[in-house]
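The structure follows.
Excluded from the complex is one protein chain; the other protein chains are retained at their positions.
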Amino acid sequence: MNIGYYPGCALHGSSDDYEESLRACLKTLDVKLQEIDEWICCGATAAHSLNQKLSIALPARNLALAERGGFGEILAPCPMCSMQLIKAQKALAGNEGLRREMSGIVELEVRGTTRVLNLIQVFGQIGLDRLKAALKSPLKSLSAACYYGCLLTRPPDVVEFDDCEQPHSMEAILTALGAKTVDWSYRTECCGGGMTMASEETVLDLSHKILSNAAAHGANCLVVACPMCHVNLDMKQPDIERRYGVRHGMVIYYLSDVVGMALGLPESALGINRHFVGKA
Amino acid sequence: MSRIGVFICWCGENIARTVDVDVVAQEVSKFPGVRCAMNYKYMCSDPGQALVREKIVAEKLDSVVIASCSPHMHLKTFRRAAQLAGLNPYKVEMANIREHCSWVHHDRAKATAKAASLIRLSAEKARLDHELQPIRVPVTRRALVIGGGVAGIQAALDIADAGYEVVMVERNPSIGGKMAGLSETFPTLDCSQCILTPRMVEVGQHPRIKLYSYSEVESVEGYIGNFTITIRQKARYVDISKCTGCGDCWSVCPLKRNKSEFDYGMGVRASIYVPFPQAVPARPVIDAKTCAKIIRNGCGLCEKKCKAGAINFQDTDKLVEEKVGAVVVATGYKLYDIGEKQDKASLAGYGEYGYGKYKDVIDSLQFERLLSASGPTNGVLKRPSDGTEPKNVVFISCVGSRDNAKGLPYCSKICCMYTAKHAMLYKHKVHDGQAHVFYMDIRAGGKGYEEFVRRAIEQDGAKYYRGRVSKITQEDGKLVVRGADTLAGVPITVEADLVVLAAAMRPADGVAELAQKLNVGYDEFGFLLESHPKLRPVETNAAGVFVCGACQAPKDIPESVAQASAAASKVAVTFAADELMREPEIAGINEQTCVACYACLRACPYHAIEQAEVRTPRGVFVKHTARVNPGLCMGCGTCVAVCPSKSADLEGFTEQQIYAMVESLV
Partner (left out) sequence: MAAQMDIAPNRLIRLLQLGREREALDAQSIWQCVSCQTCATRCPKSVNCAGIMDALRQLSMEEGRVSPAQRRVMLFQKAFLDNIRRNGRLYELELIVQFKLAGFMHDRRFSLLFKDATLAPKLNKRKKLHLRGKKVRDRAVLRRIFARSMDNS
């Protein structure tokens, strides 16, 4: 399977362990990722918070680059990127005036024809049956709390993925790979997103609640598919423990980490040793 | 030569302010065929009508044009006046110089000229009007009532007590509808079954009511006064005439844990069952989907045990024909299926409340069954999950109602009242319990309703929070309900043992198909359409078909009962005359020129055209032809438009008349 690849700033920055993980995992499954040449930042929270036009223009440039590269589908593993790209793609596909305006602003013709996928959808395209067939080490020791965060399933009319109140796509993958998943109450509650530096207290408060609830429901790890969630739950976990005087000790896996482990890849190949919180 | 009289009304200021009635009268008197033209301040008044009658006689008028308001207002008035003066009422035409002229234009000169033109058209039409006689149609003085809930029961009893036979069709094994499953009713807190079951028994025993239970309407043919209804009696597998209702069968049935429909899944029943003890008829039915004998020829214990020999596993559906003269539709409602797969994608939602995921999140009808003394827990309030007594119950209003994004935009009307009732009944059962109600508004407009809600708050201590619930999760066996109170501007979190969702009220399943069989309109939500929302709430645009109860719009029991009696009175009006009169302005086919292509038959929306044969007096076949059924035709004119041989024409609006009208202006 060949697919265009839009890493986004986080996966080439301090969250490049996510890229390491998904590249290793997808390679084992014969998925070829072709990075879009000259991609730029999608604008993230800053663009949509401060300038509406920019929040469409930056993704529009990336969509134009994807179209120029001949990609019908692209993988954007960061849900902020994928949500912004899908939002722009839908707006452009439905409005000729907007297409003309944006094509002028970004200096490339953009048609809004690219389909943007998240990592869970790529695993979905590969198929649970193929994953089960390639299973080498069932994840028997995991009692996983699957954490979706905000932008994988919201806004539902934009991303049109899974159920925004009771999602189940990650649990399906984990169950197929032999893991136990727990039912818990904070699966789609926000971790604070990109506010890690801008408003640290908010992030610590929200992420502490998430970690506490996962533990209360019997989880021994969280599985995430978002680099910002990972930072807030993993890198900031020591700060959370200090602030609230608790010991969480909760390992935060990327989805590609657990799939990779199930397929027999060593933790070092998946970048799991680069996390802040390791196994107890 | 025609002798047309033109009467121009001032309608006080409504017409005369914009149209110069004197000038119009002068203009109009010059039109060919006009014998006299005059104007008067209020044509529809007694002196106005007297004027018309006098002129008809004095000037020997053979047709009359009234230039005034819309014919919707007073066409009947003037036709009656003409008839009293000895003129055929169908020689009366109305020119609408109010709604079509004085009310929509400002330029006096142009409006006056237009009024004259409008009268010209009517005069041309009047010249070519035929004298017509109303069509007389016999009437079968029997009524069909579809639906055996409280509305259907009330209508049936009223019609039967008025002396007419009633055929009642109910698709469940027993009549009683939703009301039979309620615990107590607002605002009196009467026991619902106690007030309903006497009526149910009356229906079951009434000499003039023929009850088809566990049956559905299969097809409807005919027209007002003359309907032929085909009813499908579904196979009960129990012969009601032999069964004594002793109960041996269901006590011996080994499959006792099917989800009970009557308890909305809160309780269980056997595969052979009577839905509730007070059922009418109090006879069991076998659920073919779960019965072991029917599925794989096993068991059969009930048949062996039955001393009356009433079990019949060879039973099949039967089709029965009944002839009636009027139909009352009282098919009632169902609750919005929270979070389930919906018939429309836009209705799916409310996953955040966990209905279907958490056992202790239930809807309002399920709560009624838990409250009911004859319910699955005998009126003891127990949590579905562990059977313990709930000490904190949260009631959430407007689940699926007033929701444009993922639900229905309308208000379901009854939920504010029954939620207050639920809070009160809960407190009466669990004295140390606390009710929490999350609401957006309180709608309590009926008699004693506002006071009833205040009682729940002030006497029974229900806590009312003005705000919605955002999410329900489960921690340590308790349901964590997170909402808000916008009056105080604070978030509210309640740890509840039980959550009751007030789901929206929707029309019952299958109502769209039934409406199509009856030619009754329905809106985008499936509610049946009344003829006029203010003045004709129980009639439909299908003559002889009436509606009552929640199938027309969300409403409570007093309103349903009132509407049912209203529908019954309309039926009585229909049956009052020996014959029904239909307007004669219907289509007719010239059988000499008809080529029997039957384009008209296919086009007719009322199925009023039949294939027929022209034969000699001795019965020799001459030709095929199309023929209009005068009882069904509604005079829409579609057949006239499609007929390729110009054989179809419309009485009261013939092709000749239309050409004459158009040419008079060109």
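Think of it as A and B in the order they're written, each chain with its own count starting at 1.
Throughout what follows, a residue touches a chain if its C-beta (ideal position, glycine included) is under 8 Å from a C-beta of that chain, and two chains touch if they have at least 3 such contacts.
Values in this document were obtained by computation on a predicted structure and should not be read as measured data.
Chemist: Among A:Gln34, A:Ser143 or A:Thr202, exactly one should touch the missing chain; which is it?
Modeler: Residue touching the absent chain, from the options given: A:Thr202.
Chemist: Taking the entire complex into account, which one of A:Pro138, A:Pro155 or A:Gly218 touches the absent chain?
Modeler: Within the whole complex, the residue contacting the unshown chain is A:Pro155.
Chemist: Out of A:Lys27, A:Arg115, A:Arg243 or A:Arg274, which touches the unshown chain?
Modeler: Only one listed residue reaches the unshown chain, and that is A:Arg274.
Chemist: Could you list which residues of subunit A touch the chain missing from the display?
Modeler: Per the touch rule, subunit A residues meeting the hidden chain are 9-10, 12-17, 38-41, 43-55, 57-58, 61, 104-107, 150-151, 154-156, 164, 188-190, 192-193, 195, 197-199, 202, 206, 274-276.
Chemist: On subunit B, what residues meet the omitted chain?
Modeler: Spelled out for subunit B, the touching residues are 352, 398, 402-407, 468, 470, 484, 486, 489-491.
Criterion: only the chains that are shown with their structure count from here on.
Chemist: What whole-Å value do you get for the distance between subunit A and subunit B if each is reduced to the mean of its CA atoms?
Modeler: 52
Chemist: Any idea which subunit B residues touch subunit A in the complex?
Modeler: Touching subunit A from subunit B are residues 350-352, 354, 357, 473-475, 480.
Chemist: In the complex, go through subunit A and note every residue touching subunit B.
Modeler: Checking each residue of subunit A against subunit B gives 163-166, 185-186, 213, 216.
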